[in-house]
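Scroll down for the structure; my scribbles are underneath it.
A protein chain is absent from this complex, but the other protein chains hold their places.
Up next is chain A:
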Amino acid sequence: MIDFVHPALLFILGALPIPFLKGSIRKAYLMLIPALAILAVLTVQPGSYGAAEFIGQEILIAKVDKLSIVFATVFTIMALIGMVYALHLTGAGEHVAAFVYAGSALGVVFAGDYLTLFLFWEAMAFASAYLVFAQGGEQAIRAAFRYLMVHITGGVALLGGVILHGLATGSLLFGPIAGGMDVAAYLILAGFMLNAAVPPLNAWLTDAYPEATVTGAVFMSAFTTKTAVYVLARAFPGTELLVWLGTIMALYGVIYAVLENDCRRLLAYHIVSQVGYMVAGVGIGTEMAVNGASSHAFAHILYKALLFMGAGAVIYVTGRRKLTELGGLYRTMPLTVALYMVGAFAISAFPFFSGFVTKSMVVAAAGQDHRALVVLALTMASSGTFLHTGLKLPYYMFFGTDQRLEAREPPRNMLVAMGMAAVLCIAIGVFPQPLYALLPHPVDFEPYTGVHITESLGILMFTALGFVLFLRALDPENTISIDTDWFYRRAARYFTWLAEKPLARYEKAVSDISETAVLPFLHGTARAGLRIDLNGVDAVVNGVARSILRGGGALRQLQTGVVTHYALAMIVGVIAAIAVFAVVWR
């Protein structure tokens, strides 16, 4: 009786047959595996599985507790929704990559030791990069290479930290970093923060996600940053630095979202902003804050996927992605508008939508921990969230100036996937208890109080008033925004200029000197050497060779071909050897 089926295995081994299946069999299979994975996670019992030894280190393939179950549950649900959204694709590549990606994310969530974690961590980077490469075209391929480069760098930092940590503590088991923050802990933290897109390590996200395929971006919005939130919650709860970085992050994403013109890049900046709440929650580290961070990750994956699916549907139908080129689609895509708006209300934390019961837990935890500034900043960020995802984006994408675009509703499977996510966004908002029961710590929090409802509505609706009054100031502009990717996109160019101009000139000067001064000198020395070689060395060598020839001739005399002579020689040799042994070794 197998008491634990690793859902990562289901996905990764389950990816192998996909290219060989065709038509409706493949479609059924693509939904069957995530469904089985959901079942596996729902029936899993907390405990440790797959303990082993590897190069003298303890390995624990799966450590299951409540924290990992929360994330695994939403990951498997998301894998199913994402697969339904991608069912219409004919090629197998994206399906395989998405399976490996989801499987690796689950591998990270259950990893009991750092080596297992690291392997799945890297697999995630490569599988997700494929979803950007699959888009094709120069722009996407360049972005995919940058994405891969950044993640591999982060992986190296993580691996370095893991090795130092292993050497210092003698154990690679994955758990809270005990003791003070040393170099190893900071390296691991940096690796984790990079995947969580904590500024200044955030630009890979907003660079690559909007370049991914319509279906690929949906998967990407779910897994990478949230596995990072999970590992932070596991290893670094209560780290003060994370409170402040998380709070800055929440506002950082919102500020950039004002400037953004690309619809999915705007949404990507809101991933940064929303993950900020989770990172701050992990940093606060109280039971309520960690509960808030995990539940917000759960809700976030569903509504953010819904938003990406909505924007993806628009791109799929119109082929356009800039807000300046979109508008007036509400007539042809009313279902998409409605489903998108459910996601928008959920991310903005309207009462009876999922964000309301999860985001508020993080803010309340900050309040309970006497962090007034964090409360104010996070509340301001919620205002910005509604301003962009709830007002600006839908206004310029679906309403606003009618661009008279040819449009229709997207394929049925896309609408069904969006419907599934929308139902969950509302269900969690209306009945938060099942989600609360899943959380790592007991929940003592009631979201539906009179004050909380009126305060939330006050913040949100008066944000809407600001939007209505200053609509013209928000008009999207045909620009791109400089983020920290500047350092490897633009500064790298200055570096190559440095390599080409001053360094090349320096090299030329050096080679000039060598040609005018050093080369004649070298020629002279070489000629002198040749003379010495011919007259001195060669004479010696020839002399030696002649003596060897003569010696060889003398030795030839000894080779008589008579067996007894050889036997005699051997016996003499053995006696000599014994004599040497007796004299020298005794």
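The criterion applied here is as follows: a residue touches a chain if its C-beta (ideal position, glycine included) is under 8 Å from a C-beta of that chain, and two chains touch if they have at least 3 such contacts; residues count from 1.
The definition used in the following text is that contacts and distances are computed from a predicted model.
Its record in UniProt calls the unshown chain "Membrane protein", which is the match among "Branched-chain amino acid ABC transporter permease", "Ribose transport system ATP-binding protein", "Tryptophan synthase alpha chain" or "Membrane protein".
Of the listed residues A:F99, A:Y147, A:F236 or A:F467, the one in contact with the hidden chain in the full complex is A:F467. Of the candidate positions A:A372, A:V540, A:A554 or A:V583, contact with the unshown chain belongs to A:A372. Note on the undisplayed chain: of the listed residues A:A51, A:A92 or A:M380, the one touching it is A:M380. Touching the omitted chain from chain A are residues 254-256, 258-259, 330-331, 334-335, 337-338, 367, 372, 375-376, 379-380, 383-384, 387, 398-399, 450-451, 453-468, 470, 473-474, 477-482, 489-490.
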